[in-house]
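The complex is shown incomplete by one protein chain, all other protein chains being positioned as in the whole.
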Amino acid sequence: MGLADLLKRRRGGERPTSRRAPERVRGEEELVRIAMEDPELEHRLLAVDRLGSQDALERVALDGSHLDARLKAVRRITDQRVLARIMRERKQPDLMMACFEGIRDPAVLEEVARDTRQSLTARRIAIDMFADRDALLDILRSVNAPVLRRAAVERIGDQDLRAQLEAELAAHRPDENLDRILETYDADVLVEFLGAFRDSPSAVRALGRLAGRGGEAGEHAAVILTRLLKHARAEIRRIALEGLADTEAFPADVVEEMAGSDPDPEVRRLAQAALEKADA
Amino acid sequence: MENAPRPASREELNRFLTEHEGVDPRRLVPLPFPYEDWEDAPIPELSEDKRSRIEVGPDGVAAAQIKVPADDEERDRRVAAFLEGLAKLFTKENNWTFLQPLMLSMENCVKCQTCAEACPIYTGSGRMEAYRPTFRAEVLRKIVNRYLKPGGRILPGLRGNDVELSWDVLVSLAELSYRCTLCRRCAQTCPVGVDNALITREIRKLFSQELGIAMPELHETGTIKQLTVGSSTGLNPAGLADIMEFAEEDIQEKTGLDITMPFDVEGAEYLVMHNAGEFLSWPENLQAFAIILELAGVSWTLSSELVGYDSVNYGLFYDDVQYSRIALKHYEVARKLGVRKMMVGECGHAHKALMPIADRLIPEQLRVRTESCLVVLEDIVVNEKILLDPSRNDFPVTLHDPCNITRSMGIVEPQRKILRKIAPRFREMEPHGVHNYCCGGGSGFAICQSMNFPDWRTRVSGRLKFRQILEAFSDCIEPETPKYVCAPCSNCKGQMRDLLNYYEAWDRCGILYGGLVELIVNAMVDVREGFVEWEMH
Partner (left out) sequence: MTSTLVLPWVALVLVVFVAGSIWRAWRYARAPMHLRWDLYPVAHEPAPRRDHGGSYLEEREWWTRPRERSLLGEAVFMAEEILFLKGVRANNRRLWWGSFPFHWGLYLLVLTTVGIFLGVAGWRLPLDSGLLSLGALTGGGLVLAGSVILLVLRSTDPKLRPYTAPVDRLNLLFLALFGALCVGVAVRYGLGHVVTVLSGVLRGHEVRVGRLLAAQMAVGGLFLMYMPFTRMVHFFAKYFTYHDVRWDDTPMEPGSPLADRLAAALNYGVDWSAGHVRTGKTWAEVATTLPDEEKGGKA
């Protein structure tokens, strides 16, 4: 223990909390402070119960130090736009669900769905909660988040339209730049970078092209592609397999195992075809 | 096994300077369960062919890759050049950058050896004399006192100025300056305020700026490459922008989010500066930043300009000239873009290079306010600007403190406030914060993958850190429980990767490493689950 600690104690420790029970407190500011900061659970909840104004409840919901009081405050708020605002300003899962409990107005739900300042989850939930077809289609066209577009599509009642929209969403972006990139940059450097993006179909396709060219970079690309044959996603395994098909580094033993036991039928079919081609 | 042999006298001390005494793996500090029986193989010696071309340090390790001189004439010439450079180190014109701290440290060491036990390399090695913080400082001191001070050659034995300069001594001094990570734990404990890490850095600087000798990964393929190509990684700016399309697609497939990496957005709130090594080795780190900043509604941009997209500045470790050039370019880029602030990503030395050090270098007309990413992330996480579910991070997490961020800058709490919020099973290492142990990869060590230096780094300089990690996870060390070492620094992550691979820690204990932002994203409700992938990378 040093001098500094001795001096600290002499100057005084923490600020004492109010020991006045909330039932005896009349002023709203004091009730707000108790609701936000009092260490006793009972005091906090009682203070929230006694708050009269929506503004005060909103303040507690936004800035309270304890989740229990904040949730209670949210459940006492009746203005649905205030609830939407709280969700936007404070992204906390329990708070968000409590806010949604109080939002029923489709117009407010639509505002939430369209508001880019809301969390994606809140927007998705809002989409899930209303079924206005025109609004859903509008959201589909205007939001720039695949997860929200998918959520909107899933709510479309018209099966044919839904199938069409799902097909559009599933189409991957074409590799317009792939040729140019492969021609422009040093293959060794490219392989290093592309190998880092294991979930990108375009990157894996590019690695396949590099593997086909051979050389040191090609060998390196082949090594990466071989590892990707065990990727969790079938699409990536398929692309990696296609990339390795005509190369000298074709890993026949791994592909044989895939042909027999890969969980995806298309992957098994491709693996078998690749083996037959290699034998031929 | 007892500690390494000690010199009995000053005469014997000099023997440790030039005679080859390799690291004895049996003397390394022992490790706890489940590594009590772990046996380290000796550090491999360089082949005869390599030894005929490259000098090694007194421990048989090569870091600076100093070429063997052709003949005695060249040796003598280099020794003379060293002395000329040593004199320049004490002039304000050539060394205004660190003259006062250097003078203070050189002239006031009372040789009490209080600093020694604070040094993780000295203690981790089993107390090898050549790694003692005062050892190399004292060698330099003796040379200065004997060859530069008036009357230095009078009664040198009486006054302790008993190092006779030779090419061998020079090589040892240069190499020993690369057996210190500049972590400055020694300086923290010195009762007088002497900084042996500073002296070490000045030795490196002297060799680089006068003789052109430096660790190649720092110089030729480090700062030189960065200044000419744009990045120490070798990818030019146009290539970077093209590569980003793959990164964006990768994010979309992995997380379900459509995130665009913004480049060269003029007037953005933040220019985010990443260590470009992240692009190659840990792209999930860059992606995590993009996800967090986009979903938090932060206005930000990257730069595709030469040097602008790579925050590294290895000059910080060994050369003021190179440091200045890169630091100035970083600020020029930010200024040109008209951003309001720079945000330094998860890289310890970039924090130090761009913030406190640059503060006394960058002229007013180029200044841009700079903040640590940790402070910005704290605001985002603690003030609930993104939706987080901590239960997604329900696994043991410990925090490695990068020396440059904590001990050299005092940024200690923000990262802890974040972890307390997003990692319900967070526990500290001991010691931590400003008293942390270096990962062993500091001052550029983590990027040196040549000669037998990586073998030294994993066995010696990283030893205490690995012990700390095991101790932090001692209650859940079984491999069935995946565990995460949070290391918010690129170089530290490089060292963690090498350490954990060397000790097979993923297989034996289920220990993985990664940055802080990856953990944040892993807890983000808006992101598909499983952002942290539990496999060694």
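Residue numbering begins at 1 within each chain, and the chains themselves are lettered A and B in the order written.
Everything below uses one rule, namely that a residue touches a chain if its C-beta (ideal position, glycine included) is under 8 Å from a C-beta of that chain, and two chains touch if they have at least 3 such contacts.
Just so you know, these numbers come straight off a predicted model, no measurement behind them.
Novice: Pick from B:Gly193, B:Gly267 or B:Gly338: which residue touches the chain that isn't shown?
Specialist: B:Gly193
Novice: Which of B:Leu257, B:Leu302 or B:Met355 touches the chain that is not shown?
Specialist: B:Met355
Novice: Which one touches the absent chain: B:Val29, B:Ile54, B:Leu211 or B:Cys476?
Specialist: B:Leu211
Novice: Given that one chain is not shown, which residue among B:Val376, B:Leu399 or B:Leu464 touches it?
Specialist: In the complete complex, the chain left out is touched by residue B:Val376.
Novice: Considering the entire assembly, which residues of chain B contact the chain that has been omitted?
Specialist: 6-10, 12-13, 81, 84-85, 88, 91-94, 96-101, 103-105, 107-114, 116-118, 134, 138, 157-160, 184, 187-195, 198, 208-212, 214, 219-220, 224, 227-228, 320-322, 324-325, 328, 355-357, 359-361, 363-364, 369, 371-372, 375-376, 378-379, 406-414, 433-435
Quick note on the criterion: only the chains that are shown with their structure count from here on.
Novice: Go ahead and note the Å separation of the Cα centroids belonging to chain A and chain B.
Specialist: The computed centroid separation for chain A versus chain B comes out at 33 Å.
Novice: Looking at the complex, which residues from chain B come into contact with chain A?
Specialist: Touching chain A from chain B are residues 233-235, 238-239, 242-243, 245-247, 249-250, 252-254, 256-258, 279-283, 295, 297, 383-389, 525-526.
Novice: In the complex formed with chain B, which residues of chain A make contact?
Specialist: 89-93, 96, 116-117, 119-122, 144-147, 150, 173, 177, 180-181, 184-186, 189-190, 192-194, 196-203, 206, 233
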